[in-house]
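Missing here is one protein chain; the remaining ones are kept as they sit in the complex.
Chain lettering (A and B) follows the sequence in which the chains are written, and residue indices restart at 1 in each chain.
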Amino acid sequence: MTDTLPDKLETLSPMGRPLRRKEDARLLHGQTNWTDNIQLPGTVYMAILRSPMAHARITHLDVTPALSEPHVVAAYSAKELGDLNGAVPCVWPVTDDMQAPAFPALAVDKVRHVGDCVAVVLATDRNAAYDALDAIEIDYDQLPAVIDLESALQPGATLVHDGADSPGTNECYTYHLPGTGIPYDEAKTKADVVVKRRFINQRLIPAFMEPRAVVASPMGVSNEMTVWSSTQIPHILRVLLALVTGLPENSLRIIAPDVGGGFGGKLQIYREEILAVQIARQLGRPVKWTETRSENMVATHHGRGQVQDIEIAATKNGKLLGMKVNLLADMGAYLQIITPGTPLLGMFMYPGIYKMDAYDFNCIGVFTNKTPTDAYRGAGRPESTYAMERIMDELAAELNMDPMELRKKNWINHEDFPYATIAGLVYDTGNYEAATDKAMEMFDYDSLRAEQQRRRASGDPVQLGIGISTFTEMCGLAPSRTLGALKYVAGGWEHCTIRMLPTGKVELITGTSPHGQGHETAWSQIAADILGVGVDDIEVIHSDTGRAPYGMDTYGSRSLAVGGQAIKKAAERLIEKARVIAAHQLECSVDDLEYVGGAFRVKGDAEKAQPLAAVAFEAFSAHNLPDGVEPTLQAESTVDPQDFSYPHGTHLAAVEVDTETGKTTLRTYVCVDDVGVQVNPMIVEGQVHGGLAQGIAQAMYEGVEYDEDGNLLTASLADYLVPSAADLPSFTTSTTETPSTTNPLGTKGVGEAGTIASTPAIINAIVDALRPMGVTDVQMPASPQRVWRTLQEAKGGNA
Amino acid sequence: MSQIPISVTVDGLTYDDEVEPRTLLVHWLRESIGRVGTVVGCDTSSCGACTVLMDGQSVKSCSVLAVQANGHTVTTIQGLAEGEDNWHPVQAAFKECHGLQCGYCTPGMVLASIDLLQNNPDPSEQEIREGLEGNLCRCTGYHNIVKSVQYAANTMAGKDQPAELTGGAR
Partner (left out) sequence: MIPIAFDYVRPTTIPEAVAALVASGEDGKILAGGQSLMPVLRLRMAAPSVVIDCSEIADLQGVRDDGNSIVIGAGTTHHDVMNSPIVKEHSPLLAMATATVADPAIRHRGTLGGALAHADPAGDLPAVALALDGVLSVTGPNGSRDIAAADFFTDYFTTSMAEDEILVSVTLPKLGAGWGYHYEKFQRTAQGWAIVGVAAAVHRSNGNITAARIGLTNMAPSPVRASSVETALSGADATVKAVGDAAASAADGTRATSDLHAAADYREHLARVITKRAVLTAGGI
């Protein structure tokens, strides 16, 4: 062997550096592999007839006329599909007595939301499939729509699910979590002040840019099926598709190729995926379906959708005593993968960063004739953070205290960690003081307060508001035992396999499934640091159950916090195996070797060294391996996280509110997040930016609107207001770095942080601007009209 | 319905084809000639994911019929660079400034940015934001897209990059 040694003994670690992304070259040249790009011979295209009504009985349905239309191969309603009409699964039965109604892929007898799937047409031409939908005969008998959550629970309310096994209510479940402290009512007796508020956390649409798509390709008589889907969860999808369709799991291969965003919206097993697989199986040819944006708005699950009744008790000095939370959570028409559990992901986080003696959480899940809800960026935690951070401002106003002072008085001090919260979690680390101090300095809080005073004094029609949000979240989902205790049916571990190829190149196989997060770059950085190879020598393989068989996919800010641990452990194991081979090659003891700069070196003898690539080749050729050592150089690790990690941060917003029109302009946004150790700060910052935009959008622009008949009014991107560049400012972001102690990399999570923190900061700022005029809340989204009307009402006008 | 003959030059190659009149330019690009770099994001010409240049000007290819492109020249994201090492300055800037995450809006965002810089080689931040108002991104919050366009403008003008755009050492 004539391998050359690396020039330098010490190479610069790639960890913590803002490496430009490996993914970008193909994305920037249009050399992408979106699911809709996949074009297989013999494909038939699926078009879906969807219900135009929110709630109706199907009185007549005949798909046979569609069969006479040009290019049509098949058409199905629930009747024709028969046993293949699989049930969409829910994997989180949160209580033993939860109402879990059937959710057939194609509606049986009744439709329950606008967009419900009624029938499908398959044609050899995509346009012809759409055209043939018009030939399907269908009649409906319209029923009253269940829209409002409180009305839905009234006795005698129309039932969304009224079959023979219906319990006769729209209540899906009731969940109670008592805090670990004293009863809330006992804490309340000591209170000088009790503040109660009702907040509406409105429904949102994930609105990822790539609409969903699926291609299901059966492999003839072998019963094998390859499914390409624009999903966040190829591994979970494989298990669930096997369970739903009865196809052997080992004959299903799921591939999530390039996936254009997800934000929880692609954390799902969808009707259309089940239909594509079942019909491909039936027809023996590939079935392709690509969602239109119009379908996306009604058929991709929505997020949020809660009515939050919050009560907080405190002393007159501003010491928090307790908190009581009563939620109504909108399930929509059916339960999807984690619909009932999504609001419960927030139940541990209502107390946020604060100490208190009592906590009481209650949630009622409610069925309505609307699109099902499920995870959307933050999933439960934005809702809880919103309620807590909003009511802290209301309490501050009640006590006539500066809202930041109130927070400081109650938050967990950095020397208190690890800290067992009233909600039953143990926060491992945090430093709220440091993040806040830094943010306050960057924001120039005092001079903004001074400007606010000037504007108030002069009666400026444009008022300035300052909003604070100090938050933490639980991320890195999740310790499997905790998931089990919460009745979630799967685990929360993550897997990595690392394989040295004979040429010295590396394959890193991960169970995470990126859709914009830059895992190929960041995972390479982690492995390159340990293996001492170049970042570009590592190929990250993911999102294909054929090539990356084990994984729990990407959601809940888990990929680095959990998957990163598996990468680290696998890389370390690989080096340990290589060390044994290297010692054999160098004729020394393993204890005599140090691994530096990509090579094993005999301590004290600079001449004797063996690069990793040479070890890899030896493991491949196997000509001279030590006794008992198996050929090939690879290692794997499956890590179950010991606990969650808890990123936190302080977010500050300054808004200008035009009191004449109600229009809010976000002037300055400053945030300091502590996401622990950062593998790639450029990617971290990008995640924060994107999260901020979505959280700000909830506060100012976005909100699903239905009319009383259950028609979706915000049914296109022209009416559902995803903000553009012109609607947002640049952000001032920074970080502090308090390593997490729940994983060996010290990382936390960052994907959801910005979204969780920013929404209350904006609304607190708007309310702060208008508080002298008597405003104590503004419902989201704080549209100009809503702000103006709130102002008129506060002034006692009749608007 | 009748098929109509068209001849369109896309990324330097001329394609002769026959299309149904209702065929959208974006569908023709993707499905008839395999230029799948251009993508569809909505039904209402709101998102801009499908933006291409037609005769050098940005258009939303979901709102142009393929027959309307007859006799015209179309440039897509796939026609900007010649080879691995010869990136358009806007492409290079998006990578340098982390102006993309999932990459789905990116083809449209890059072409809209090129159009913007053609009309205004030295735009202010506000002009960049307004110039990109027809292109939605769900990942980046636009912060780094704005920086990417500023960076590209500097590159194209032969100016030095200010420190706040260079993103620190690798």
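Here is the rule we go by: contacts are C-beta pairs under 8 Å (C-beta built on N, C-alpha and C of every residue); 3 or more make two chains touch, one makes a residue touch a chain.
Worth saying up front: this structure is predicted, and the values here are computed from it rather than measured.
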The omitted chain touches A, B
Among A:Arg126, A:Lys288, A:Lys438 or A:His515, which residue is in contact with the omitted chain in the full complex? A:Arg126
Missing-chain contact among B:Val39, B:Val67 or B:Val149 belongs to B:Val67
Considering the whole complex rather than only what is displayed, give the residues of chain B touching the chain that is not shown. 1-2, 4, 20-22, 24, 27, 43-46, 48, 51, 54, 57-60, 62-65, 67-68, 112, 115-116, 119, 129-131, 133-135
If the hidden chain were put back, which residues of chain A would touch it? 126-127, 130-131, 292, 294, 660-661, 663, 701, 705, 713-714, 716, 718-719, 721, 723-724, 726-727, 783-785, 788-789, 799
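Here is the rule we use: only the chains that are shown with their structure count from here on.
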Interchain centroid distance [CA atoms averaged], chain A/chain B, Å: 28
Residue numbers on chain A that touch chain B, as the complex places them: 17-21, 23-25, 27-32, 34, 36-37, 39, 126-127, 207-211, 258-261, 263, 292-294, 515-518, 681-683, 685-686, 689-694, 716-718, 722, 724-728, 730-731, 754
Touching residues (chain side chain B, partner chain A) in the complex: 20, 22, 30-31, 35-44, 46-47, 49, 76-78, 80-81, 84, 87, 91, 94-96, 98, 100-107, 110, 125, 128-130, 132-146, 167-170
